[in-house]
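A protein chain is absent from this complex, but the other protein chains hold their places.
Naming follows writing order (A, B and C), and every chain is counted from residue 1.
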Amino acid sequence: MSENHHVVPLKTLLYNAGALLVLTILTVAVTWLHIPEPFNVVVAIGIACIKASLVAMIFMNLYWDNKFNTIVFLSSLVFFLVFVFITLLDTLFRDVPFGIY
Amino acid sequence: METFSEIFLPQRGSTGAADVDTLFHFIHITGFILLAGITIAIIYFCIKYRRKSDDEVTPIITHNANLEITWSVIPLILILIVFSWGFRAYLTLYTPPSDAFEINVTARSWSWEFTYPEGGSSLGELYVPANRPVKLIMRSEDVIHSFAVPDYRVKMDVIPNRYTTLWFEANEPGTSQVFCTEYCGTGHSAMLAEVIALDEEEWEEWLETGLEVDEDMPLAELGEQTYTGASCNACHSVDGTPSVGPTFQGLYGTEREFEDGTTATADENYLRESILDPQARITAGYPPVMPTLAGSLSEREIEGLIEYIKELE
Amino acid sequence: MANSTEVAEKNPNIQHHFVDYEQQFESSKLGMWLFLVTEILFFGGLFVAYIIYRAWHPDLFIMAAEQLDTTMGAINTGVLIASSLTIAMAIRAAQLNQKRNLIILLSSTIVLAFTFMVIKYFEYTHKFHLGIYPGEFYTYEGIDHELASVFFSIYYMMTALHGIHVIIGIVFIGWLIYKASKNRFSDQYYTPVEITALYWHLVDIIWIFLFPLLYLID
Partner (left out) sequence: MANEASAKVKIREFPIEENPPKNYLNWEKGIKSWIFTKDHKRIGIMYLGAITTFFFVGGMLAILLRLELWEPAQTFMSADTYNHIFTMHGIIMVFLFIIPSIPAALGNFFLPMMIGAKDVAFPRLNLLSLWIYAFGALFALYSVAYGGVDTGWTFYTPYSTETTSAVISMTLGAFIIGFSSILTGLNFIVTLHKMRSPGLTWGRLPLFCWAMYATAIIQVLATPVLAITLLLLIMERLLGIGIFDPALGGDPVLYQHFFWFYSHPAVYIMIVPAFGVISELIATFSKKTIFGYWAIALSSLAIAFLGFLVWGHHMFVSGQSELSAVVFSFLTFLIGIPTGIKIFNWVATLYRGSISLKAPMLYALAFLFQFTIGGITGIMVGALSVDVHLHDTYYIVAHFHYVMMGGTVFAFLGGLHYWWPKMFGKMYNEYWAKIASGVLFLGFNMTFLPQFLLGSQGMPRRYFNYLEPFQGLHQFSTVGSWVLLVGFLIVAIYLLHSLLRGAKAPSNPWGARTMDWMTPSPPTHHNFDYSPVFKHGAYDFHEPISEFTYGIEGSDEGLHKDHGETDEVDVKQGPEVNDK
């Protein structure tokens, strides 16, 4: 039974945590650089995404797991993005007069 | 065609209405044909292929790709037509011409106030020139309302924190009904108004004199007008039926009892106070919801209202 | 469903309607992932509010974020990452039948979770002290923006909801420790450890996004 469950090596776990901590320091450090808008957001979110994928893949075992679980996880992000972008389609374009289309 | 149209739709009061109507009829007719086709097929099959014995065997027909494509593509074409048509008309509906005559609209629970560039304002009656584009710049003082004129096929929500706009061009002089079509509470269905489109002469004349209150009109008649114009009728009846607020019938001269236990006689002063500062004394058994009308009614209108209430025995 | 009763006798942790442990384990895990999906969309609503308001009022966010203590936020990020590590190691301990380690690792996860909450407590009280309350109770004058209270409403909604999730996590992990002390887990059965860990990692992931979005605006 649990023979076919993946037991993650201790080293992998520790390295992963180390990488996460380094990225945390990095994300704080880049704010000292004062990257101009909007790239600072891009960098901050980019780093957060890498961190989240590390947690999901290693700690949450998705890398070794049934791929369907990954699909389930990613689908939530897809629908979240749908929510964000379509709403922005309204909120960012309220003052744009209709004539331009 | 015109009479056929009038079964479904109100009269066409604006230049934009015809395009909307044609699309409306197009969808109805196409839809009806589709529906008829489906219904006839169902009925025909049900009769033709009725079960005759319990051990009937049916053929194995699993699918047919050509059919699936046909009944995906035909609707696709139809919706593309409908979409672009609706889109184009919407574009005109919400792009006011630059020379439009501008009027400000203020919505509050539950009345409409119209302010004209010349400075005057009217309650519950919007005067516009016919055959000339009019642009409304609208704002709400409390919750969301919606300004709708079915005759003109226009509608737009009126929201508290920013201006929304709407434009139309009445194609002939006449009166059309205005509804509030966004639910706004007790008086929602009484939040009515009228648009009165005037021909050029009348419009010029109205611009000159209309904003001033007609000095000759008897006070009670003015009061009656204000009663609906300022939407007192949303909460007060004149025939004794209970509503949000007490009825006006027989109100004058009676002994009023208040939430704090005190009493007073409903005389002129009391009526004036009730209109201008409704929260000062709350009549027992009623919620403290009446909006103040100080500022939006002229002195003569207030007098008119009081006179009108006095006359309602 | 072959002979499910027979199998069930062998492993008392299998419920009657499952064929074997594998089916039950995989089902629970898929169930948990689906639950995490709902959690993501639940928080997603708040992120949408955040994004919309930030797009509308970038200046507000820059001004208001200055009131947030980056150091504390960063430490808390580290704390949560460490707790993710300990709970991931806890699964390993369960898989390898190391009962003692399992209990120690779960307990350290709880300790870290409490640390997180304590730091949050100090952050909150500091703000309350300044009069930075959510919504209408906001009284702080230091930020020259009429929507300052809206920023902090979003901040409080996000972090408080996250904090509630941390507390729920603490309760569940506490329950795991209790069960572990009763020898309930082994390489034959550790589903609860696995799915609680999934939950806990998600709480971590959400914080990973909250931290740069709320604290690191410049």
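Side notes on the structure shown:
By definition in this document, a residue touches a chain if its C-beta (ideal position, glycine included) is under 8 Å from a C-beta of that chain, and two chains touch if they have at least 3 such contacts.
Quick caveat, the model's predicted, so the values are computed rather than measured.
Every shown chain touched by the omitted chain in the complete complex is listed here: A, B, C. Although one chain is not displayed, its contacts with chain C can still be listed: residues 1-4, 15-17, 22-23, 26-28, 30-31, 34-35, 37-46, 48-49, 52-53, 134-137, 146-147, 149-150, 153-154, 156-157.
Contact between chain A and the unshown chain involves residues 66-68, 75-76, 79, 82-83, 86-87, 89-94, 96, 98, 101. Annotation for chain B: contacts to the undisplayed chain at residues 7-10, 19-20, 23-24, 27-28, 31, 34-35, 38-39, 41-42, 45-46, 49-52, 54, 56-64, 67-68, 71-72, 75-76, 79-80, 82-83, 85-90, 93-94, 142-144, 146, 148, 150-151, 153-157, 159-162, 164, 177, 179-190, 241-244, 287.
Simple rule for what comes next: only the chains that are shown with their structure count from here on.
We define each chain's centre as the mean of its Cα atoms; on that basis chain A and chain B are separated by 48 Å. Those residues of chain C that touch chain A in the complex are listed here as 20-22, 25-26, 29-30, 33-34, 36-37, 40-41, 44-45, 47-48, 51-52, 55-56, 58, 70, 74, 77-78, 81-82, 84-85, 88-89, 91-92, 95-96, 187-188, 190, 197-198, 201-202, 204-205, 208-209, 211-213, 216, 218. Put simply, chain A touches chain C in their complex at residues 1-2, 4-5, 7-8, 10, 13-14, 16-17, 20-21, 24-25, 27-28, 31, 34, 37, 40, 44-45, 47-48, 51-52, 55-56, 58-60, 65-66, 68-69, 72-73, 75-77, 79-80, 83-84, 87-88, 91-92.
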